[in-house]
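Mind having a look at this structure? Questions to follow.
Missing here: one protein chain of the complex. Every other protein chain is in place.
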Amino acid sequence: MADEFFYGVTLTGENSSVTWDVVSDEDYVRGQKLVIKQILLGAEAKENEFNVVEVHTVKDSVQIPIAVLKAGETRAVNPDVEFYESKVTFKLIKGSGPVYIHGQTIRDDVEPVDMEEED
Amino acid sequence: MADEFFYGVTLTGENSSVTWDVVSDEDYVRGQKLVIKQILLGAEAKENEFNVVEVHTVKDSVQIPIAVLKAGETRAVNPDVEFYESKVTFKLIKGSGPVYIHGQTIRDDVEPVDMEEED
Amino acid sequence: MADEFFYGVTLTGENSSVTWDVVSDEDYVRGQKLVIKQILLGAEAKENEFNVVEVHTVKDSVQIPIAVLKAGETRAVNPDVEFYESKVTFKLIKGSGPVYIHGQTIRDDVEPVDMEEED
Amino acid sequence: MADEFFYGVTLTGENSSVTWDVVSDEDYVRGQKLVIKQILLGAEAKENEFNVVEVHTVKDSVQIPIAVLKAGETRAVNPDVEFYESKVTFKLIKGSGPVYIHGQTIRDDVEPVDMEEED
Partner (left out) sequence: MADEFFYGVTLTGENSSVTWDVVSDEDYVRGQKLVIKQILLGAEAKENEFNVVEVHTVKDSVQIPIAVLKAGETRAVNPDVEFYESKVTFKLIKGSGPVYIHGQTIRDDVEPVDMEEED
């Protein structure tokens, strides 16, 4: 069965970062992932200051901004991206925040049935 | 079978809050969750006033804003977040509203079939 | 099998309303629902006039705005909400429209398989 | 098995239109549909000109705008609507475009398993 949890973290101050990682648990043989649904700029953010969140996936080493926020222009983005079986770090590479990251973690998600293998 | 219901609640006035909870029902052995699809600022909201909705999940004690709304800038957000097996409270920590929270509750949602366990 | 249809209705003039209802059909034993994906303000809408769509679910009697639209600010919202086994009414409680409501109806949607009941 | 394809068409000039239709193929007994995910206004669109895309479903004869776009206000909408087993036409009823319509077609999509019928 899948374990699912709400994921909510806050980045405050340039270069602040948070890391999510898979856990070592033989029960989670079918996979672990983190889904990012929304990245939101706080009401306290400075007017006209860019706030940029970069993701770094350790396993395949992709490093790319996934949110560019600015009060008065873009309050929130909805990336709806997923990170599979990899440690990932989110870092506020520009701006002072606060920036809120929302989503969910799914561990041991059951894969769709492969009928050929079942035969 | 899953019981699904539209979820719609209103927050009006700073510090107003609403709580959703799982129900005690042995029929719902496979899980209960609340999905938040949209948070919307009412037409009566004051121009340029921030309205911030914070969520508090009781089980794992996460406390984080999930909506920052402002008339003339951000009328609605679509967080698409899910809360599993936990009492959650939504509180208007800034602003006078009204703010509308929309989504659905799913109780006893059947998990995807685990073929290995079925063998 | 599920019957699925595009749902598209127009509200024009304050207090205009449309109603969707489940149908009486013993073939639809597994459920009927209406999903609202987008609510859109027409090009003819008056500048700076609020257009507010309220939903009223008859079965559990929830009454709440699900769209607040204003030309020049918010042209469309994407509530992505679902109404299950209940008559629902959408009413333009503020503004003169036109407002377009888009989504789909699903009747007799097959539930995920419950293996315990199959044993 | 389902055949899935990216769907991308362009409307340019008032009253230009495109039509999608189901194909006659006895292999596609379980259904064909067109899903519209995004409607986007081109960079060449005139400032402050409304561009309105209307859909017309032939089978049940619904005719309704699904996108209202305006440079400087609304660059894109995400209707996420589906058209089932019906010829549909998209027409630019207002504006000169260009407007891009994006989505996917799914033919012979396998329905969720109905266990009662399988017994």
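So that you can tell them apart, the chains are marked A, B, C and D in the order they are listed, and the count of residues begins at 1 in each.
In this text, a residue touches a chain if its C-beta (ideal position, glycine included) is under 8 Å from a C-beta of that chain, and two chains touch if they have at least 3 such contacts.
All values derive from a computational prediction rather than experimental measurement.
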| item | value |
| --- | --- |
| Among the chains presented, those that the missing one touches | A, D |
| Those residues of chain D which, in the complete complex, touch the missing chain | 1-2, 4-6, 8-10, 37-38, 40-43, 71-72, 75-76, 78, 80, 100, 102-104, 109-113, 118 |
| Chain A residues touching the omitted chain (full complex) | 33, 50, 52, 55, 57, 60, 62, 64-68, 70, 73-74, 77-84, 86, 94, 111-115 |
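The definition used in the following text is that only the chains that are shown with their structure count from here on.
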| item | value |
| --- | --- |
| Inter-chain centre distance, chain A versus chain D - centres from mean C-alpha coordinates, in Å | 31 |
| Set of chain B residues in contact with two or more other chains | 78, 80, 112-113 |
